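Yeah, one chain of the complex is gone here, protein chain that is, but the others are all in their spots.
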Amino acid sequence: MKAVEVKNLSKSFKTRIKEKGLKGSLKSLVKSEYEIKKAVNDITFDVEEGEIVAFLGPNGAGKSTTIKMLTGILERDEGDIKIMGIDPSTDRKKLAKSIGTVFGQKEQLWTHLTPYDNFKFFGSIYDVPDDEVEERIKEFNELFELDDIMNTPVRNLSLGQRIRCEIIASLIHKPKILFLDEPTIGLDPIVKDKIRYLIKKMNKEYNLTIFLTSHDIGDIQKLCERIIIINNGEIVTDDSMMEIRRKYFTKKIIKLRTNCEVDFVAKEGIDILKREEEYLKLSLDLKCLNVTDIFHLIPENEISDISVSDVSLESVIKEIYQSN
Amino acid sequence: MLMAVKNNLKVACLSIKYNLMKQMVNKTSFIMNILFMMLNNAFFIIQWLVIFSIKSDINGITLNGVLKLWAMSASTYGFGMFFFYGAFDLNETITNGLLDTFLVQPKNVLLMVATSKIRVSAIGDMLYGLVIMIFIKSSLRELILFIIFSMMGGTIFAAFGVITGCLGFISPRSDGLSNSLISILVSVSTYPKEIFDKGVQFIISFIIPVASTVYLPCNLIFNFDIKVFLVLLISLIIHVSLAFFLFNKGLKRYSSTNLMTPRT
Partner (left out) sequence: MKKYFRIFEATLNDKLQYLGELLSKFFGFTLMVFIFVNLWKHIYEDPNEIINGYTFNMMLWYVLIGEAYYTVMKNRDLTRGIKEDIVFGNIAYKINKPYFYPFYCVAQYFGNIMLKVITSVFVATTLGLLLIGKLETFSLKTIPFAFIVIVFAFLINIFLRIAISVSSFYIEDPEPFLWVLDKFLLVFGTVFPIEMYSNTIQTIIKFTPIYTIVYGPTKLLVDFDFEIFKSVLVAQIIQLAVIVIICCFVYRKGEKKVNVNGG
């Protein structure tokens, strides 16, 4: 059984339009004008059990709308959705027991209660028997290292500690698929790494399918094996990381420090990104040239430092966003 | 099926319990809220004392009658507002897309939303009702009936709150209307029905459930009549069923927002 099956999914919203300023406000009192915006337009994709998928798109692309339809929050206009074989429209409660959700910007925990009490509460929500809840709390305690904070009210915890607790609360009922929306937002780099490590561990140990939305490139790079990009309500990319590397990582960024000002003229396959007195930043197209060809263009002895790197995933994604 | 109901109620009770604990963290604020609400209600006695000083009998209404009415009204309101406070700002909850959290949980959404908050001052209302009942020297039987009818009336009140709150599924600007309808119920219920003409009495019996929540129970406590009791029971069933029906229908139209809530 596939974890997620989406076929020809569509959703539109009706929004009011108003002219600006005081005059516009007065006008809109008398007559309301609406426009219909198609937030999600006929999208189709599948996710296998155990996959970690990044679901990306610029703001307003239809990401949140799609996730909300998958998790049973919004009703779809057209198309089919099956999450672990369950239709969110008809079996919302059954679906709820198979999924976990962590929305980075909306907190679910009771702030005046301790993590322990919170986990017991969520256990009740998901009808998990008390002894099983205790077992899982112990399990997660070890994995997530919560000993120090287990009995501290949530409102006294740092953001990183809270997110860890949110993730555990969403896993207390051992769901098959976890929807994460901006889980590392606002966290410092060390904590981000820790959260990513834990997510990856969950995926390996429990074959947990992860459906991740994030604007953080690090999250995507370190966690995801597959990227789906949505823009203007349509899927524009659906590839494994390897495919994306093959298709888009076709350039190398070369940074050079030279002993003196070098007379360098761009040619086919090389773009000058930045040029200063003794510094050059170039982009080299691997389809035309090899990296070593750079030494034919600039004498070796004039180079005092050189660094060669891939284009960043961030710029690749930006390019994909902008090309649509 | 029964297991599911039991589990839903269990989580609802936990929710109320944790909300209460949360509110009790600040003891001063907690107690002040309750006392002030009792004081708030007591103010209206002054109003009636002034009225009765001008005229001691108004269309058969006496001070005692008004006190009984107030007790019932306060207690019913208090019960509904304490246990089901989430039902009363349902319109805003819907408009601000705050149903999301409940939709991803495997429990009855309406029950969870209704019990997701409590109103501390409502405890003051419930206590006030009891105090008045004791003050007018009610018997034990009358007190027990009072408590039962407060619970029934309070539930109808909450159901009415849900019914009006469902307007939020239709228009994001309808919260004014929802709140107005609720305030009619609350305001009118502290005035004896004798001051209104027949037309108004009809409205407050069958459209806005003032009769079911306050007038009928008030009479029943002191003049029990099985037929009237059955009417009350039917009213309770109708209101609660309608509330669930409309809410579930409305969920189909729900469109949540990307509201960012502060991490506090």
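When the chains are written out, they are named A and B in that same order, and each has its own residue count from 1.
One rule holds in what follows: a contact is a pair of C-beta atoms (placed from the backbone, for glycine too) under 8 Å apart; a residue touches a chain by one contact, two chains touch by 3 or more.
In this text the structure is predicted, and so the values were computed from the model without any measurement.
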Inset, instruction - Out of B:Met24, B:Ile144 or B:Ile195, point to the residue that touches the absent chain in the complete complex. - result: B:Ile195
Legend entry - Residue, one of B:Phe36, B:Phe222 or B:Phe245, that touches the chain absent here: B:Phe36
Legend entry - Chain not shown: contacting residue from B:Thr62, B:Ser183 or B:Ser241: B:Ser183
Legend entry - Where the missing chain touches subunit B, by residue: 26, 28-29, 32-33, 35-37, 39-40, 43-44, 46-47, 50-51, 54-55, 58-59, 173-177, 179-180, 183-184, 187-188, 191, 194-197, 200, 262-264
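Heads up, the rule we're going with is that only the chains that are shown with their structure count from here on.
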Legend entry - Centre-to-centre distance between subunit B and subunit A (centres being mean Cα positions), rounded to whole Å: 44
Legend entry - Complex contact set, residues of subunit A against subunit B: 13, 64, 68, 71-75, 92-94, 96-97, 99, 101, 103, 105-108, 110-113, 117, 121, 124-127, 155, 159, 162, 186
Inset, instruction - Quick one: which bits of subunit B touch subunit A in the complex? Just the residue numbers, please. - result: 7, 10-11, 14, 18, 21-22, 25, 99-101, 103-107, 251-256, 258, 260-261, 263-264
